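Complex shown without one protein chain; remaining protein chains in place.
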Amino acid sequence: MTTVERSQYKVIGTRPVRPDGVEKVTGKALFGADVQPAGLIHGRVLRSPHAHARILRIDTSEAEKLPGVLAVVTHADFPKTVARVEQLGESTINTNEVGENVLASSKVLYRGHAVAAVAAASRMVADEALKHIRVDYEVLPPVLNVIDAMRDDAPILNELLRTRSMGGKVGDKPTNIAAYNQFKGGDVESAFAAADAVVEHEFTTSMVHQGYIEPQTSTANWNADDNITIWTSTQGAFGVRGLTAQILKHPISKVRVIPMEIGGGFGGKSPVYLDPVAALLSKKSGRPVKMTMSRAEVFEGTGPTSGTVIRVKAAVKDGRLTAVKADLRYEAGAFPGSSVGAGAMCMLGPYIVENFEIETYDVVVNKPKTAAYRAPGAQPAAFACESVIDELCTKLDLDPLEFRLKNSAKEGTRQVTGLPFGRIGCEEVVQAALSSPHYLSPIEGPNRGRGVASGFWFNGGMQSSVVVAVNVDGTVNLIEGSADIGGTRASLGMQLAETLSLPFEAIRTSVVDTDSIGHNDVTGGSRTTFASGMAVHEAGLDIQRQMCARAARLWGCPPEDVFYEEGVLHCRTDSTRELTFAELARQSARTGGPIVGKASLSARGAGPAYATHVVDVEVDPETGKVSILRYTAVQDAGTAIHPAYVEGQMQGAVVQGIGWALNEEYYFSEDGRMLNSSYLDYRMPTALDVPMIDTIIVEVPNPGHPYGVRGVGEVPIVPPLAAVANAIAAATGHRFTDLPISPRRVVETLHNLD
Amino acid sequence: MARRTQVSTRLNGNDIDFLCEPQQSLLEVLRDELKLTGTKEGCNNGNCGACSVILNGRLVDSCCVLAVEAEGAEITTIEGIAKNGQLHALQQAFLDEAALQCGICTPGLIVASKALLDSNPNPSEQEIRFWLAGNLCRCTGYDKIVRAVQKAGRQLQEAKQ
Partner (left out) sequence: MQAFDYLAPRSLAEVYGHLGNGKRSLLLAGGTDVIIQLREDRKQCDQLIDLKHVPELMTLRITADGTLEIGAATPLADIYSNPEVQRIFPGLVDAARIIGGTAVQSRASLGGNLCNASPAADSSPALIALGARLVIGSSSGTREIPVEELFAGPGQNTLRAGEILLQVKVPPLGPKAASFYLRFIPRNEMDIAVASAGARLQLNADGDRIVAARIALGAVAATPVLASAAAALLVGQAPTEEAFVRAGEAAKAAASPITDMRGSAAQRSHLVSVLTVRALRGALQRALEAR
């Protein structure tokens, strides 16, 4: 497949207003909670107050009798199903465990774990009814961090869980260690022995939340003919359809999922929480049921990302990174499946390292089941690795960016998985950071420091299908099934416009429901502009072929004589023959009927992405407050389809990373209650907490995509944790190895207060 | 169920009436009774600004206002920012500067920014950030939002001259 040369793009690289923009700035766009079918009633969820307990008995009889209550459900209302392991976005899931997480049957495994649900005439009545559901618990001791959970005497969450290792090996005793894996190459011990410098640290990061401003919401209507309609806030309508159908043992053809506009996801809205419950409540009550989480429920009842304990030891000789040994332990939450594997596979992505040994542990703890958070698994691993590399550079008086350039991964470099890289932009990104105005400017003043860090993310491909319909006025409908969480209506419309040599305004893009398009995997893994874009390109070529055949019919010449160029159809053998796209479209009916093209694929050839960030901070030594003075994010986008939205992805991810580095954390009591489950005390950056975020887009086109696209949404959240920590190390002389580097932590450390 | 009160208020320039219970918030009534779903619920406790409206000329979080308190008041929601189908300079600036991604915080931010420009037509970057600190955005990192507000402010000033 050839990549179209950059200079020939007419639409790609421009900055049109996004198609859903006017609706969003006027408040007319419909998000999940905005839908209000006739007869709507409201559902609310009863959640476990205990972090770990057996459910002895659930008595819903009192609640059912309350006036205004129309239905009550528990796990007992789900049909018995057989477990299946499936791919959901960037995670692998066990569908039985999903059902257990949606409504607990015999055990509650975290505070906030859903236990029952009620549908009533109003939210107030539903909330009142929850108080009348009696649950008898046998409270068990909780385990709240990976170290405690891995001890032999730890409370066990699931007696049936055994450790799985690569190669199919399964452990033989009850454990909280769901999986153990190892990536090995070369001989780390010899490299350590021969090194000029070796640095080793243990790092910890806290559980954090994606923080999307829109809480989960689902409205379901179960008709008497057993057709279910679900309006939901999701990153993947087909995922919701599949999981809901599986949990309810219902044919997927009778489940229609309508993805509403989504108010942020970042990976946290790929899983399913409310949809099967709302559907069941609708079945029992005969009414459409809307369920929307409160902010506290979002924190306590959805999927934050893992807290971690990571040990990294690295060696440098003659300016080369010669060995990295790492031990990664990630919290999976209540059920197995953290992203520790991705962490291991990404942490060395920016480097050539011959000797490595990485061990990974996926550990269940009594906290909410973790979900993907934007490059899931990569950020804590990069925090640890990039911090150690930073310290090695400081020790050996090496410029940290020159070091990264010298040790940069290139095309052909083998990853820890053994697979070699194709064409990548790692060097180009580091070089751009090195020559950036930010890096070239001096940093001056007391208590100030500069930090850099790199990051890597593989990016995904997966399944997409699109349909393209030509309208008689020469405009085109693009029908696609990828939830638009970052501007993909624009990036996909632009790729189709480019393929058809039409102006962007001629393309009308719609994100449709699961009845209206073939399967599309979740919008996640930075895959949509890449994979759905590939499909759009193919569908565009399909339209071109059909247009040529129609023109051939009109002109009475062989189809192979007709070609399409710059929006006009020509005849090779007769230069007087010419039709524009619009002119031919007008004649669809006479030339054979509506012109509709399609493409569906499981995309291969995703291009990995690299990012290198530079940040200047100032630390108030008396209060421990860290201020971000200046931030530059450099990233390889392959080809930036819509540069403003690429910049936006970079800037948003950077600010999430800053929050993660400095202030965000789940603060648990000793008995496993999250104490800060509100935006007051779960402290995400406000507009006043960050400066302008400068962005530099590097373009090393991905040969695997017709327009050279590399996913952009995830890699920019990988470097900030280390970049900020490295800057603080430079400013204070102290290396903080535990996140968040909150003012409390800084001041207690610098002033020896604890 | 508590007795419902009739409330008369001026909403987006129109005199209207609605019924509500005392404990219902203005946010709830706007969305569920009046079907104006442009104002969003993000946290329901005054910490995210997704529910921002303008009440008697002041920026408020409608989750922290009872619907009954709207009696005799003048309220502007996101639905009232564009006039006669013409986008306000802020709305156009948000579009042109790509200052929105998922869009859930956008109504609140536009309303809050309008309240800012109404009281301070030429705000500095710091003044903008300080004023908007109560409007959380998780997608954009705020950079393009601040630039959009600066741009709209300049345009409105130029239009006056």
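When the chains are written out, they are named A and B in that same order, and each has its own residue count from 1.
Assume a contact is a pair of C-beta atoms (placed from the backbone, for glycine too) under 8 Å apart; a residue touches a chain by one contact, two chains touch by 3 or more.
Keep in mind it's a predicted model, so treat the numbers as computed, not measured.
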Full-complex contact with the absent chain, from A:Met124, A:Leu398, A:Val512 or A:Ala549: A:Met124
Among listed residues B:Leu11, B:Leu34, B:Ala99 or B:Ala112, the absent chain is touched only by B:Ala112
Would you mind spotting which of A:Glu202, A:Glu505 or A:Glu748 touches the chain that isn't drawn? A:Glu748
Which residue from B:Thr9, B:Asn44, B:Thr106 or B:Thr140 sits in contact with the chain not drawn here? B:Asn44
Residues of chain B touching the missing chain are 1-2, 5, 21-23, 25, 44-47, 49, 52, 55, 58-61, 63-66, 68-69, 71, 112, 115-116, 130-134
In the full complex, which residues of chain A touch the absent chain? 124, 622-625, 662-663, 667, 675-676, 680-681, 683, 685-686, 688-689, 742-744, 747-748, 751, 753-754
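We adopt the following convention: only the chains that are shown with their structure count from here on.
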Enumerate the contact residues on chain A facing chain B in the complex. 15, 17-18, 20-22, 24-31, 33-34, 36, 124, 210-215, 261-266, 292, 294-295, 485-487, 644-645, 647-649, 651-656, 678-680, 684-690, 692-693
The residues of chain B that touch chain A in their complex are 23, 31-32, 35-45, 47-48, 50, 77-79, 81-82, 87, 91, 94-98, 100-107, 110, 125, 128-130, 132-147
